[in-house]
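The complex appears here without one of its protein chains, the remainder shown in place.
Our next item is subunit A:
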């Protein structure tokens, strides 16, 4: 890939503060992504296609879709995030940008935090924005769709943060894709359970505040701890080569 599509990070001066460095990494990741728009579109198309499989493969009955719709959308979003995780570090690893990031004087976990946030903006957020349309297609009612969007809004960043650990661990390995899924899906299960549990509670008319608070706690925990684990894993993977 040429230098034109992949701008480098320019942070070498140690006088750049950690926050400025995070901004730099974030802006660069956004720029790279928007220069390869197809990569942005692929997880979204995948999301739509997986959701399409269920009415066609299981049952197009309205009653079934109303009951299972939230779960289908959650599983599809989860798989779509999982599929996009490969991009999080792979290209930067291939062209050496990642090594430059590790060498920066700013703490690595902050730079990874910025990278993961950029990843969520590029994959998780579009999924949330697409959810209302697909929600209508699986016959969810308005209230359920709103709660579903809210859970995905809180839940997809958690998926990105946990996924960053797996992506960092499997960087540069053979068959990294399958391995990444094996490592990460067990850790995704609790998020999925609470995400769909919230929508189920909302559908029954029960208050969802407690569920959302718990998901918020997941998010805080993942955002504070996962970057450390991902940074440690990244250093291991880089020393591997």
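In this section, a residue touches a chain if its C-beta (ideal position, glycine included) is under 8 Å from a C-beta of that chain, and two chains touch if they have at least 3 such contacts; residues count from 1.
One rule holds for everything that comes next: contacts and distances are computed from a predicted model.
**Student:** Out of "Branched-chain amino acid transport system / permease component", "Heme exporter protein C", "ABC transporter ATP-binding protein" or "Cytochrome c-type biogenesis protein CcmE", flag the one the UniProt entry gives for the chain missing from this complex.
**Tutor:** So the chain that does not appear here would be "Heme exporter protein C", according to UniProt.
**Student:** Using the touch definition up top, pick the residue from A:131, A:160 or A:237 that touches the left-out chain.
**Tutor:** The single option touching the absent chain is A:237.
**Student:** Which of these touches the unseen chain: A:27, A:125, A:153 or A:187?
**Tutor:** Of the listed residues, the one touching the omitted chain is A:187.
**Student:** Spell out, residue by residue, where the missing chain touches subunit A.
**Tutor:** Looking at subunit A, the ones touching the missing chain are residues 165, 169-170, 173-175, 179, 182-183, 185-187, 189-190, 193, 229, 232-233, 236-237, 239-240.
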